[in-house]
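Data block below; observations after.
Shown here: the complex without one of its protein chains, the others still in place.
Which chain is which? They are A, B and C, in the order written, and residues in each are numbered from 1.
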Amino acid sequence: VADSKTTVSILGASGYTGGELLRILLQHPGVEVVGATSQQFAGEFLHKAHPNLRGRTQLKFVARNELPAADVVFTCVPHGAGMAAVPPLLERGSRVVDLSADFRLRDAATYQEWYGVPHAAPDLLSKAVYGLPEIHREAIRGARLVSGVGCTATATNLALYPLAKAGLLTTGPVVADIKIGSSASGMDATVASIHAERSRTIRLYAPTGHRHVAEVDQVLRLAGSTAPVHYSAHAVELVRGILATCHVFLSRPDVTEKDLWKAYRAAYGTEPFVRLVKERSGLHRFPDPKLVAGSNYADVGFELEEGTNRAVAVCAIDNLVKGAAGSAVQCMNLMLGLDETAGLMQIPLHPV
Amino acid sequence: VADSKTTVSILGASGYTGGELLRILLQHPGVEVVGATSQQFAGEFLHKAHPNLRGRTQLKFVARNELPAADVVFTCVPHGAGMAAVPPLLERGSRVVDLSADFRLRDAATYQEWYGVPHAAPDLLSKAVYGLPEIHREAIRGARLVSGVGCTATATNLALYPLAKAGLLTTGPVVADIKIGSSASGMDATVASIHAERSRTIRLYAPTGHRHVAEVDQVLRLAGSTAPVHYSAHAVELVRGILATCHVFLSRPDVTEKDLWKAYRAAYGTEPFVRLVKERSGLHRFPDPKLVAGSNYADVGFELEEGTNRAVAVCAIDNLVKGAAGSAVQCMNLMLGLDETAGLMQIPLHPV
Amino acid sequence: VADSKTTVSILGASGYTGGELLRILLQHPGVEVVGATSQQFAGEFLHKAHPNLRGRTQLKFVARNELPAADVVFTCVPHGAGMAAVPPLLERGSRVVDLSADFRLRDAATYQEWYGVPHAAPDLLSKAVYGLPEIHREAIRGARLVSGVGCTATATNLALYPLAKAGLLTTGPVVADIKIGSSASGMDATVASIHAERSRTIRLYAPTGHRHVAEVDQVLRLAGSTAPVHYSAHAVELVRGILATCHVFLSRPDVTEKDLWKAYRAAYGTEPFVRLVKERSGLHRFPDPKLVAGSNYADVGFELEEGTNRAVAVCAIDNLVKGAAGSAVQCMNLMLGLDETAGLMQIPLHPV
Partner (left out) sequence: VADSKTTVSILGASGYTGGELLRILLQHPGVEVVGATSQQFAGEFLHKAHPNLRGRTQLKFVARNELPAADVVFTCVPHGAGMAAVPPLLERGSRVVDLSADFRLRDAATYQEWYGVPHAAPDLLSKAVYGLPEIHREAIRGARLVSGVGCTATATNLALYPLAKAGLLTTGPVVADIKIGSSASGMDATVASIHAERSRTIRLYAPTGHRHVAEVDQVLRLAGSTAPVHYSAHAVELVRGILATCHVFLSRPDVTEKDLWKAYRAAYGTEPFVRLVKERSGLHRFPDPKLVAGSNYADVGFELEEGTNRAVAVCAIDNLVKGAAGSAVQCMNLMLGLDETAGLMQIPLHPV
């Protein structure tokens, strides 16, 4: 390990989020990956699970108890396992970015309500920071424990946050209609995930009751909104990508397009990874997950409906990057005092 | 031509709707296709434009002025061309099913508002019947001119009509979030439609202002609803199929799932082509366009959101069948006094 | 059960081949489905496994020991299980179409070589007929046991058989380069089959050594060819469909396109389900699985390479229909003396 570089490791590195972290971190100028665990692949080269990494590293997966100490550890474990895995890592002195859902919600009761089990480390909840830099940048800088973000929540939050902050969402309702690609389900092999079933489906898997709505409520309330958020989520034909189409009813009937531009520019004017996409003509007038594939960008746009108080706010992200590994690395950069964009400036692919 | 069979012909038969009519009518036991026009393909076998028809007919495309007289003529011409094409056919004594948008709206002013030109045959508007048998069955039986239906409007109408009829939509708002496949754009070759751009897009092509909303307004008002309908439409990776996810806020806070079952069963209990899809478990719990491909079915389902007055009503159709050619043939069957389901009972493909 | 109808049942009906048999047989005018077994779904409606069948039958899956007697039984069980399942059914007096691989090869030693286990019913091998009507029509008519066909073998056999029969393949080599959709893998949920991995792959899963080559050898030898057949198979992005691109080196250097037309017309001139596709212009010049989806057609075409003795022979089928359930029903029709095309004339979908 080079002296000058920060060391990072990944607990649970054989899934898609782990693979995406590796892809980003192996190209990151300021850190060195020193360990990656996998029960299934321990002893094998990383490219056995992540064939895209072939030729880029000689690192092999190790078992969990062999994970070397590191300055930063990313934990990519299932919901419920994060709250057990994180405390010992913090005690060892590592900073932690936990990509399970366990440290996203501030309130233990809300956690239990949505995830069905009591929280095992409730004291850590107040110390953990929700890992969305666009909302919590300063708190992330000083944190030792940052949570990952729900991927659909991130698209929804980034679409709606400027409206909430500008006081335009006080009445509601807000409906987030989510479209999501298959990589968000990870590598779980079930009949629901096989190609013959999952391909070209538009499967309304959560008409109501999606857990990520709790993360949206949490963010919007912080921004002053009291509007109820309703959520419906569809699996669509796509591997990477989420589009959140948010149907909102604005507080005031006289809101203009200029007002909305002002709200979005105020929120994101200097954000390195949010692009406002709203064109009058051409093919690519609004955000589309196809146009952010492989990048950490969140493309955000909106349209007012003529003659009504309705607006459509929309955000497209790559669920594996801005919706998971990319935001996590962005948080790591902030925690370490590195350039926030380090390792994350890859231009998306088009066409793809 | 066999004496006993009704004759049918198609004006504008080289596009996808024309092809789908031919696919259905060539397998229909009660009619004989006697003519099909195409400017581009005149003189060529039908399978030159519709390769699936190879080996099934020796019919060739003819020029428009060569179209033989027929008991029923289907007109598949662009919006604006239907109102010119239809009157002479009616005068010749044919019954007409017009698949352009020109005879869908009852009101000439509304037509002009949405389509930007004055209506050329306003007197026919009152005689034309909107060709959705689930709503206008009796009127269709006696009609000489029936309109086709807007494909996204049909999915939305079939999702919402039972709620409107049951008096559950008096307040609103209603948001229809539409996902649609590429065949709905026909064979127009533009950069927007090429595979490299259209594939795997989730393109919000109409966040607001979709013309089909006028057809929904018209149907829901007939059913007694005054709720404003808002519409957003996305092009998604799919060739055939539409899913309309309708987010509704019910008039009464105490509506139960049982009430909704009652409303949907009252509306569709005996409908041959509407299937109620709402399962508690399994992979296919709600309607999915993947599961109706190639068939005239409209799968309809719903879910109540716990603790709120919101419901999600959803309908999946094959845009080329129930959203166009299938409904048109169903109307023809009614107009001719044939079995309403003749030629339309094909079981959808799964998986596909 | 109506007196006049032949009864059929399916052993192992919850997979894709079973579902496709049900789709075809439920629309078949001459038979009645009286039973369908599934371990997993016993007691449930058929549409629980096959959502496309919703509304079309009240039949429920039964356990294997509850399968009612029937005139014809289709066995859809894994390779190795067919040879155990078939004998008792024959003894009960049923005719059997076995869709496992167990009765495809005439020679027990060849079976063992390719499938790795000794054959459990070698005496039945000589009585079983390979269920490809285009090759073995007369034998099928009189048979009590007919095998299904390997899906990739069927595409390859139908492409090459006319050349072999015309004596144009005596020298070789022949290379069959196969492209196949995901439904051919059935509902097995493995990482290899999940959408994120299987989608948009071009996975060369069998560069050499595919078992189906034995079925091709068997057919071509019967037709007099001694050319060695080499096989490479790729999983491609498609749910239904196979394209076999066969690269052949003709016996004589002076073979003309006219000779090839003659060979193909001689072989298939009156075949109800083989369409010769070879156009000089237009988009659909050669067979394409996209153009046979949902149908029992095998589209066959060819091209001579100018200045060499190489030809490309190509066949496209829907693997679930002509490559499995459709050919099986075609055999059933022959065995029962019904119209060979009964229940199988569905026009394919386009576009899809």
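To be clear about the criterion, a contact is a pair of C-beta atoms (placed from the backbone, for glycine too) under 8 Å apart; a residue touches a chain by one contact, two chains touch by 3 or more.
Because the structure is predicted, anything quoted here is derived from the model rather than measured.
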Seminar exercise, completed: Out of C:K60, C:H79, C:R141 or C:H247, the sole contact with the unshown chain comes from C:H247
Problem set entry | Residue, one of A:H50, A:K165, A:H210 or A:H247, that touches the chain absent here | A:H50
Problem set entry | Of C:Q27, C:T57, C:T110 or C:T201, the residue in touch with the unshown chain | C:T201
Exercise. Contacts of chain C with the missing chain: which residues?
Worked result: 173, 175, 177, 179, 191-192, 196-197, 199-204, 207-209, 228, 230, 232, 234, 236-238, 241, 243, 245, 247, 249, 283, 286-290, 303-306, 308, 310, 312, 314, 316, 351-352
For this session: In the full complex, which bits of chain B touch the chain not displayed? Write them out.
Result: 16, 181-183, 185, 187-191, 193-200, 237, 239
Exercise. Which chain A residues touch the hidden chain?
Worked result: 16, 19, 23, 26-27, 48, 50-56, 182-183, 239-240, 275, 277, 282-284, 288, 291-295, 297, 299, 345-352
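Please note the rule applied: only the chains that are shown with their structure count from here on.
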Exercise. Copies chain B and chain C touch; is their interface built from the same residue numbers (over half shared) or different ones?
Worked result: same
Exercise. Central chain, going by Cα centroids?
Worked result: B
Exercise. Centre-to-centre on C-alpha atoms, which chain is most distant from chain C?
Worked result: A
Exercise. How many angstrom between the C-alpha centroids of chain C and chain A?
Worked result: 46
Exercise. Can you give the whole-Å distance between the Cα centres of chain A and chain B?
Worked result: 39
Problem set entry | Centre distance in Å when chain B and chain C are each reduced to the mean of their C-alpha atoms | 35
Exercise. Which residues belonging to chain A are in contact with no fewer than two other chains?
Worked result: 191, 196-197, 199-200
